[in-house]
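In this view, the complex is presented without one of its protein chains, the others remaining in place.
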Amino acid sequence: MGTANAAVELRGITKRFPGVVANHDIDITVRSGTVHALMGENGAGKSTLMKILYGMQRPDEGTIAVNGEQVEFSTPGDAIARGIGMVHQHFMLADNFTVLENVVLGGESLYGIGARAKAKIKEISDQYGLNVRPDALVEDLGVAERQRVEILKVLYRGARILILDEPTAVLVPQEVDALFGNLRELKSEGVTVIFISHKLHEVLSVADAITVIRRGTTVGDADPKKVTARELAELMVGSELPSPQSRESTVTDVEMLKVDALRIAKRDAEGIERVVLDDISLTIRKGEILGIAGVEGNGQAELVEAIMGMLPLDSGTVTLDGTDVSRELTRARREAGIGYIPEDRHRHGLLLEAPLWENRILGHVTEAPNSKGFRLDPAAARQDTLRIVQEYDVRTPGIEVTAASLSGGNQQKLIIGREMSHKPKLLIAAHPTRGVDVGAQAQIWEQIRSAQREGLAVLLISADLDELIGLSDAIRVIYRGKLVADADPATVTAEDLGTAMTGAARGHIESDEDALAEAAVIVAEDLGRSDTPPSDAQPSDTPLGDTDTTDTAADDAQAGE
Amino acid sequence: MTTTQPAAKRGFLQRIDRERLILGLAAPVLAVVISVLICSVLLLTSGKNPIDAFHIMTNYASASDGQVSILNKATTYYLAGVAVAFGFRMNLFNIGADGQYRLAALFAAYVGGVVNLPSFIEIPLLLIVAMLVGGLWAAIAGILKVTRGVSEVISTIMLNAITTGVIGVLLVPGIFAPGNAGGVSNSVQTKLMAPSSDFFSITTQGGSLYGFIIIAVIVGVAFQLVLSRTRFGFDLRATGRSESAAGASGVNVKRMVLTSMCVSGALAGLIGMPDLLTNSHYFGQNFQPGLGFTGIAIALLGRNTPIGIGFAALLWAFLDATAVMLPLQGNFPPEIVNVMQGTIVICVVVAYELVRRYGLKRQQQKVGAQLAAQAASAEKKEVAA
Partner (left out) sequence: MRRTVKLAAVVLSGSLGIASLAACGAKSTDTTSAGSSGGSGIKVGMAYDVGGRGDQGFNDSAAAGLDKAKTDFGIQTTEAEAKTGEADSDKQTRLETLVTAGYNPIIAVGFVYQAAVEKVAKEHPNTKFAIIDSDSPTQPSNVTSLEFTEQQSSYLAGIAAASKTKTKHVGFIGGVQSELIKKFEAGYRAGVASVDSSISVDVTYLTTPPDFSGFSDPAKGKEAAQGQLDKNDDVIYAAAGASGTGAIQAVASKPGAWVIGVDTDQAKQPALAKYQGSILTSALKNVNTAVYAYIQSVKNNAPLTGVQRFDLKSGGVGLATTGGHIDDLKAKLDAATQQITSGAITVPTAPTGG
């Protein structure tokens, strides 16, 4: 494996759960001082493998060697002692603490908690170009900065091997570039990075080596300099991918949702009034997908909550299918035909500790088949949950398991199935594919598209610009509570959209032709715009992408049935 | 994929996870064992034989009068537990059940003394009065929470203290107590209630058993039915599990808070009724206080489920009823029962939380494993094909 020594060597790792094999015969060699990407669907065994490497689980067979030395980890502490650190997808920082306090928390014995610790943090920050301010309050930091704090936290504890779990999921393109800059800096300082991702173009741009995992085992290594996105996707999915097809517009001229002059102001902790939504007006027609682009925290969440009736309006109206629903409560709006795929499904979309069939009732308790009059109809709800599980390919051993035990993608599929089961007129999809594995991702897109075909109006909010461009019929950019720009997805690139999201561009955005042509290829590859129903259960029509898009076609196939 | 099986038609016993059932039972059993051990140590250090003490308790519990006493107490405790549990099911901590039931009992006793109607009207009237008073008293805390964001824990604790004051103001000769106090005594009490207000009791060899136990059963069944079979119950449980998710799903959380606070208070209003309608027939200063707090302990122990609360109420009643025998038959301090109850609650709360977390993790693992198994078998088929 090249000239450099192996930082991590996994040989023949096998992990069995009672009666099942989660990982088998996994072989990975990560060279020291490289960025090594680990790719594969969620459920492919990636997370189990990382848990084994980080000492959270013990393998049944196989060996782990770190820097050439055979090791056995029984706790994450053992892994940390060996210089392995993990940056989780969900940050583990205390908001009301400073960066310094967060970093030393739990590592007080290393450099104390005072000047020495601060000096060390500065040193690490400068060394790797992390640009972290030790005295800043974490709650004042943006997502990207918090991520750097997490990385610093791990380095502070002496890690020389970093595991990054889906680090780009929460970042905008500019931030992704910055992160990759940091990773290259780390690499040049001799730090080894294991990078978990399913975004093909990211992996291709930053990784020095790629290992693909499918169905619990390693299916191959790839050299990013030689492999194409398409080949990589095929490796992940295990078969050849079909070519994408273009799609016809389904937009009609019947207005379904009309939001007029919406304004919401909130009082913050100091009692100062902050306008979170300012004079928002938009219209979505039947069969149209309107995408809202924006850096998180610019009012997207409030816009959704205002339409859902969860936030009281200061002024403005919300009209659904010709009826003013501004004064209606959330339940009435849902009954009137709003389907809702919330941004944070754990907080707003699911009862995590309740069984699936109860989650199927959530949000639609007043509607058939969930209830008859005031009486709940659990039998009918169960039956219908079975239907959703099958139609939407929710992978679960049954409908009595809790929602918490499903993977993110399957949770999301259940939510979509539930919302679509009530024939909505308007579907609000907020970050529908966030934290969802690739297999489910394409299915979810397909489901949104089929909703569109059925004549729904869709409000799509996403931080994933390729997703926005690929799905939307029109895009509006939200910045500091205002809709500041609009764009035609056919004539805009993610880069230009990203610029508008920072407030630097206003009005109608159009990218120049060359960039567009280039981007169109990627986007088209990304989001296979296939409208033809899949013909069999085997991989056939799955889109392929270098962004978020790769997928197992089997999923897609079942979803379409 | 197992989802293709008609899971909805599978029997109840298959649906409940046997492992989780055992885990669930382990917690309270362990808690009881630990508390028995702690009490034994306490008794030993004070030079008394713990086995004798437990012998006295079990002896009394196996006798007919002991059993009647236990069941009578359990009836009251059950109502207290259900009242509190109703709030708990949606994460509302009605600490104020204590005030609610005392005030309710006072008003019911007063009305019972003033109004004399045939039993079939009188008794429902009194129950309604009690539930109304309890519900309205609880509504104060509900309104404060909904409009001003006052934590119901704080407001209900304060309302408990206010209740004592209110009873003090009302229960004086000329208002709720007869103007011309009969005998000379420290005791001030309401007029004896009309004979028609007497709730029937079952005469057994061990004494008279409160007929009110039937009401307790009805309340328990209704509690279960409302929670599991109505839209309202679903909204309530959803709010309890995740207020944010419930809000997004269309539950009017504020109205839900107010409603369940009122229902919890109304149920609390029933707590004092078994004693009032079958035993004392007046509200006086010897009216038993503190049942609201007993209700909290029982709801915790019973995990807010009707059946669990039933067992918890029986356990509590067993401890309290047999405690009376300890000083009389062996010169044991009855306070060891308080120690036992306290340790049971602490242990059980800790144990339930541990079991809950373990169970959740376990299920996630199992689901993962099952899915992996499915995938593996699918792959095999593929290969074969």
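So that you can tell them apart, the chains are marked A and B in the order they are listed, and the count of residues begins at 1 in each.
Simple rule for what comes next: a contact is a pair of C-beta atoms (placed from the backbone, for glycine too) under 8 Å apart; a residue touches a chain by one contact, two chains touch by 3 or more.
Note that the coordinates shown come from a computational prediction; the quantities given were computed from them, not determined experimentally.
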{"item": "From B:217, B:354 or B:373, residue that would touch the chain that is not displayed", "value": "B:217"}
{"item": "Absent-chain contact - pick from B:53, B:171 or B:194", "value": "B:171"}
{"item": "Touching the absent chain when the full complex is considered, from B:49, B:151, B:285 or B:377", "value": "B:285"}
{"item": "Interface residues of chain B (partner: the chain not displayed)", "value": "11-12, 59-60, 62-69, 71-74, 76, 164-165, 167-169, 171-173, 181-188, 202, 204-206, 209, 213-214, 216-217, 220-221, 224-225, 228-229, 275, 279-280, 282, 284-290, 306-307, 310, 314, 320-321, 323-325, 327-329, 334-335, 338"}
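Keep this in mind: only the chains that are shown with their structure count from here on.
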{"item": "Intercentroid distance (Cα basis), chain B paired with chain A, Å", "value": "44"}
{"item": "Chain A to chain B touching residues, read off their complex", "value": "17-22, 43, 45, 48, 215-216, 308, 310, 329-335, 340, 342, 347-354, 357-358, 361-366, 371, 374-376, 378-379, 382-383, 386, 389-390, 394-402, 404-406"}
{"item": "Residue ranges of chain B touching chain A (in the complex, touch as defined)", "value": "1-4, 6-8, 15, 228-235, 237-238, 241-242, 244-252, 360, 363-376, 379"}
